[in-house]
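Notes for the one structure printed next.
With one protein chain removed, the remaining protein chains of the complex are shown where they sit.
This part shows subunit A:
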Amino acid sequence: MREKLEALQAEAIEKVQQADNLQSLQDVRVAYLGKKGPITEVLRGMGKLSPEERPVIGELANKVREAIATALDNKKSLLEEAALNEQLQKEAIDVTLPGRPVKTGGPHLLTSIIEEVEDLFLGMGFEIKEGPEVETDYFNFEALNLPQDHPARDMQDSFYVTDHLLLRTQTSPVQARTMREYDGNKAIKMICPGIVYRRDTDDATHSHQFTQIEGLLVDKHVRMSDLKGVLLEFSRKLFGSDREIRLRPSFFPFTEPSVEVDVTCKVCDGKGCNVCKHTGWIEILGAGMVHSNVLRMSGYDPEEYSGFAFGMGVERIAMLKYGVDDIRHFYTNDVRFLSQYHKA
């Protein structure tokens, strides 16, 4: 018996080794371990054995069975692994072929700048206001201390629609409207981005339509030093933390004192180059303390309230920040221009 079992084990393991696919391996399993297999047969013939031999042979038979089963399992794993490897090999692709493109668009460069500036001022507690583009002469000029026949009206040649309606030449009317809305007794912190229009012939540096962002802060005890502080903060966030600003006196009818604000040239770091006309400075903003006439006309008592206002041209900021050389690019919407400023 013992010999027979041992021979069976050797024979079965030999067959297992010879099996070269899962089916033939299964056949081996059925042939040796199945209900009609030789081991079962051996076990069935155990009754004829002496009581001393029975447990010995029983144990041996189980060992043989286990050894065959282990060999079968091991071989099965091997075969499965081989089959998987074969499949994987068949499934291989050329990973160097291009991927399937995901079509994405992107924002207009002016929108990117506007949103960046908006976010900066939102962070400083400003709100965002809008106003009409077809504006009354009153809000566009008079409420901003620019009465009829004022020489400063020449600074901005306007598109009139009627004698008292025009396309706004600046976003400042939104400031006047906001002051009126706030009834002369609340603090204001707002910025107003928007489209404005001037009678300019379109060329590389002029556009009859362009974009401004203006800001206004009105409160009790607002100082010119606060204007400097806010604009320094803004300039550093927008252009880089190492920027400096300087103020130069200027003139706007709605502010007094009025200043122009320069930021250190980023091309030459203030050393002087062609971009900054060798001054080391680039003009980015107009600003000033809100004129008492403007406060008064909008219902604020200039004895009690003071404020500052500032304004910038978005195209100019974009041109400086990204080196765009022609303002018309912003309105031509050439896809080769638009797609330069985002990852399409």
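Quick note on the criterion: contacts are C-beta pairs under 8 Å (C-beta built on N, C-alpha and C of every residue); 3 or more make two chains touch, one makes a residue touch a chain; residues count from 1.
Keep in mind that, in the parts below, contacts and distances are computed from a predicted model.
Colleague: The chain that is not shown, which UniProt protein name from "Gluconate 2-dehydrogenase subunit 3-like protein", "Phenylalanine--tRNA ligase beta subunit", "Lipid II isoglutaminyl synthase (glutamine-hydrolyzing) subunit MurT" or "Biotin carboxyl carrier protein of acetyl-CoA carboxylase" does it carry?
Modeller: "Phenylalanine--tRNA ligase beta subunit"
Colleague: Of A:34, A:55 or A:123, which sits in contact with the chain we cannot see?
Modeller: Per the contact definition at the top, the residue touching the missing chain is A:123.
Colleague: Which residue among A:76, A:189, A:266 or A:321 touches the omitted chain?
Modeller: A:189
Colleague: In the full complex, which bits of subunit A touch the chain not displayed? Write them out.
Modeller: That gives, for subunit A, the contact residues 97-98, 100-101, 103-108, 110-111, 115, 118, 121-128, 132-136, 149-152, 154-155, 159-162, 165, 167, 187, 189, 195, 197, 199, 201, 208-209, 217, 219-226, 228-230, 232-233, 246-251, 256-260, 289, 291-292, 306, 330-336, 338-339, 342, 344.
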